[in-house]
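Reading through the structure tokens given below for one structure.
One chain of protein is taken out of this complex; the other chains stay put.
This part shows chain A:
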Amino acid sequence: MTPAPVLALRKVTKTFGAVRALVDVDLAVHPGEVLAVVGDNGAGKSTVVKILAGVLGPDTGTLELDGNVVTFPTPGAARAAGVTAVFQDLALCDNLDVVENIFLGHELRERGRRSGALLDEVEMERRAWELLGELAVRLPSVRVPVGTLSGGQRQAVAILRALHGEPRVVLLDEPTSALGVAQTAEVLTLVERLRDRGLGVVLVSHSMADVHAVADRIAVLRLGRHATTFDARTTSYEDLLAAVTGARVPGPTAGPPRRVSHEADARSSATGGER
């Protein structure tokens, strides 16, 4: 990668009591790149996102933004620095419509004389459509409560909302875990559009198939350690799976077989996988 990373973890360690969630992890995401972070349950994926988003602080090690050491004491600090996260629960208000959710907390006011306190619904709606158009997100209407939208559409709304304040890095925590096939494809397309806009995207996922489809580089975490980083174009699905399960990577003696995901199981048995 030629450009410098926009956001990086350097030798980050995080423990919760006796549990070592992360040990000496190095990760870097570049502008216009999708970095996938994969791993089995308990590999430390969520901890990585939380540290990048300012929800947790690292015990040792540092965060770097454009090569400078930074700290994110709060999620607000991370957002102010241009790093924004969409967590699994999406944090949408189901009773509000799409426009209301996208602009929640950043409502636009009318600029007219005398009416400065009133919201400018027309402008907000226009900008919402504009954003939807740029990212090719299809919605039936921007004036329906988001509770009536499909899971994929809700995910898209949450991502659009995260784009407020022109972030440079977007963290997506398991964006497709609850979605069907078609909706997953839609969300992955959206992820590609984010990359095309020059954003750094960190995609945390269980699903090897998703990751393989959309990521530029794939970082594999195993038992809190950064096992390896693959170039997605040159890595086979089986290599990836092996790295996640630890089958080919030197490490602790292989324990009982681990479930990765339904897709992965299906694929590995179909191709006569390692297990």
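Going forward, a residue touches a chain if its C-beta (ideal position, glycine included) is under 8 Å from a C-beta of that chain, and two chains touch if they have at least 3 such contacts; residues count from 1.
Keep this in mind: contacts and distances are computed from a predicted model.
For the chain that does not appear here, its UniProt entry gives the protein name "Xylose transport system permease protein XylH", which is one of "Fe-S cluster assembly protein SufD", "LacI family transcriptional regulator", "cytochrome-c oxidase" or "Xylose transport system permease protein XylH". Residue-wise, the contact with the chain that is not shown comes from A:Leu118, picked out of A:Ala4, A:Val19 or A:Leu118.
Taking the complete complex into account, A:Leu179 is the one of A:Leu135, A:Leu179 or A:Ala227 that touches the chain left out.
Touching residues on chain A toward the chain that is not drawn are 75-76, 89, 91-97, 100, 104-105, 107, 109, 117-119, 121-123, 125-126, 129-130, 133, 140-141, 143-145, 147-151, 154, 178-180.
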